[in-house]
Structure formats: structure tokens, C-alpha cells
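See below for the structure under consideration.
The chains shown are only part of the set, and none of them has been moved.
As written, the chains take the letters A and B, and residue 1 is the first residue of each chain.
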């Protein structure tokens, strides 16, 4: 079972870059499953629209995960409950629109994708992600492959969750910081881990946003509106092979494509 | 001019791992200058002692930078003002013990190292790192090489500072998260950049600390004392070549050595 997961898609450049490279990635790596984080896919970098979600699906994306920007486009409340393959952090309180995990049938077996959000430094007060994932795992049956998208700010909360789940899920992949980390590893009991997968969007930017506006906000501390940058492109993701028998990780390969690192280094 | 910078040294395993690999790294790469971040070098992972600092110097480290844990060992107040090659974040308020930057003479020319700390999500309220570094740069003369250690939590503040300094310093390297990022690049005007350099310490850990204790704190939200983990080893750093004429970055190579990735992959 080979999975391709791709980091937070940011704005129109993110959509376009995904479109440009996904077919090449598919031809080269032949993934059985493609997951992207779509919390920043809308034009302004906040949330996702139904059109964008559908386009991702047409490109061959099997599941879209979200994060703190889940509700950035208000139309999401109209379609999130109808889309099976769009998930938001599972540790939102009970009754929240949408769902926190989904089960896909693939030719290689059942594949569960769980979305969680960290709490450290979050302005949103969510339920405990550790207990939430315990509850979900208890409800699962049939020994599926399991990917956890842990959307969180700090490296410590992501690492702690990965160790907590080591041997119980196939992979824990972090999202949210928009910078890929270089610490891919398979933990002692077989769970694949990467602190952050990175993003897909403009390369010359501050985590996707126009450089100048972000600097101005840091320097002046005044309200400055951020727009998604239009300069350059970057695509970051990770390719993982899972053992069909144990459902654990066998191999991980980070992917980085950008103006300085053109396909395929 | 070749610089080797190595991430936050954590506890005794961090010290030991540095000792084990530094001579090999020196023989292989022949750096002109070695910088380490030492804010977690003490046995308990908080601060640095004079003995440890001196041992780092004897191993060939030219400069030790710090961060939010600068004052973790109270003896630092006794020696920080006497040590030329130990610097703490420059944006501590005026009158703070120690200094925020230092100038080294090397065979290849003057080399300035500046330590800054980010403010986002910091429980310490420091001066503006952007204005602070502007002030330091204004006081420098003679076109030195300049390295900025930006000790900060968020990717956005680190990237913003790097863009802000692009073309004005040789490199901006982030520290603090203890996880190396995979985004090394040379910005358009020549400044080398890496969001986080990573750490040197126990590989089986949560950012250096014992896994079980960190999980317990996240799960129970009770006070749990953290100790530095004793399991495994990891060393993360970056090698940079700077152009002697322009003082800008020419080449960057990340280094990762650990139980899964033994020397030299």
C-alpha cells in the first residue's frame, strides 16, 4: 500500500501547482491513495470551497483533511456534511458539522484517515486529541491502514501524539506550519512519522502569504491584511509504503519541488 | 568561508553526541567556524553551565548561542559577562547580563554572530527583533560575514525575519523547535535560510525529553516533571559556504545523524 500525502494547499498557486505536478507524481510513484490538506486552498488562503474540493477530487485526490482554517469559507457549512472524503479535526466538540475521520475502500484494503488538531498555542479550545483518537481507534474494526493528520503548532505535541500512537496506527503526519521538516522516521513499533509535511503554494512567501505584508505586521504591530503571495511555487509532501500484513510503515520519502529544486531532484 | 552550525544541544546525551561526531565532521568538512546553540546543554535540559561551555570551546566550538532557556542554570549570571563567545538573544531589554552578538576573527575574515528571539507565543516579552537587528547591523563595520540565530516558535516569524534581512546578512538559521526543517534555501538577495536547525540529543524523545512524561502531561494536564531522555542519539546541523567577496551564501547542506541514519548517509 503506497500513500502520497501532500501538505496544506495554499490559494490559487497552491491549486495550480498541485494540478501541474500531481499527474507526474502519480506516474512516477503509482500511489494507491492520495491525501491532501486543504485548509488553505481558497483564494484568500482560508478554508476551502466546494468547487475547489471537487477539483481536488477530479485530480485524483482521495481525501482532503483540514485544520484551524476549516471554517474560513462560510459555504463549507453547506457541503461538509455531504462530502464523505472531506474531514475536519475530530476533536472539535460533539455536534460540530462534518466528521473527524473517514474510511476509504482501496484495492489494497480499508484505509482510515483521521484528522486531529493540537491544543498548544491554539486560540480554539478543542477536546483532548489523545482521548479523541483513542475513541476513534476503539470504534474501528478490520485492521485498516490508519493515517493521522495531526494539525498542530508545536513539535512537542506532534511528537508526543506520534509516540502515543506508535504501533496503533500506520502513520502520524503533522500539518499546519507550512514548512516541511526533515525528521521522517519509523518509530520502534512501526508507525511512520513526520513532524510537518509542508505546503503547496507560492515559494516566495511567508508560509504562503505575501512577504511584505507579513513583515509590515511584525514590524508595525498594526492590523495588516494578508493576501496569498503570487511569486514562485513549492510542493511538499511525503510518500509512504505500508506493509499490507502489519499495516505498519515500511518506507518514507519526502518530496520537495520548488523553483530551486525542480522536478525531480 | 565554511561554517558548521549545530542545533540545540540537549543534556548529557547531547554533549556526548557532539563530542562523538564533531571531530569526524571537522575532518570531513573542514569548517572555518563552528557555532552551536547551547540553551539546553545542562543535564536537566535547561541552560548551560560554565563547565559545559568550556568543554564546547575545547571541542572546537567557536561560539555558543542561546534562547529562551538562557537563564536555566543560575550560575550563568556569574560568567556570561566574562565570556566573549557566549551570546544570548539580543532583544532582551537593555541592561540584561551578557551580550546579543559577538564578532570573531577568523583566517577568512571577520564573522559576526547575532542571537535573536521571536515573540509570537513567547511567554517572555522581548523587544522587537526586527528593530534590534537593524540597530546591530548599523553598528557593524568592515563588511563581515553575519549569521543570525533566530530562536523562535513559529515558522512565520522566522521566515519574515529572513526575508527582512535578505541581502543584509550571510545567513538566518532558526533554532528552538528541536526538529530540523527541510527548507534550506538561498533567498533572492543571497541570504542563506533554514527555518530550524534541529537538535543534538536523545533520538527517542519528545524534543529531547522522556517520551512517557511528556505524554502524561499532555494527557493528564497535571504538573509532570520532565527529564532529558536517555535513549538513542541524534545530531542535526547545517553546513554553509559563504562567498568571501559578497559575504552571501553559496551553498547549504543539512546534516542529520541518528540511530536510523548513521554517519554518513
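We adopt the following convention: contacts are C-beta pairs under 8 Å (C-beta built on N, C-alpha and C of every residue); 3 or more make two chains touch, one makes a residue touch a chain.
This is a predicted model, so every value here is computed, not measured.
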Homomeric assembly size (copies in this file), of which only 2 appear in place: 4
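Just so it is clear, only the chains that are shown with their structure count from here on.
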In the complex with chain A, residue positions of chain B that touch it: 121, 128, 130-131, 153-157, 159-161, 163-164, 177-183, 185-186, 188, 195-196, 198, 204-207, 209, 211, 214-215, 218-219, 236, 254, 256, 258, 260
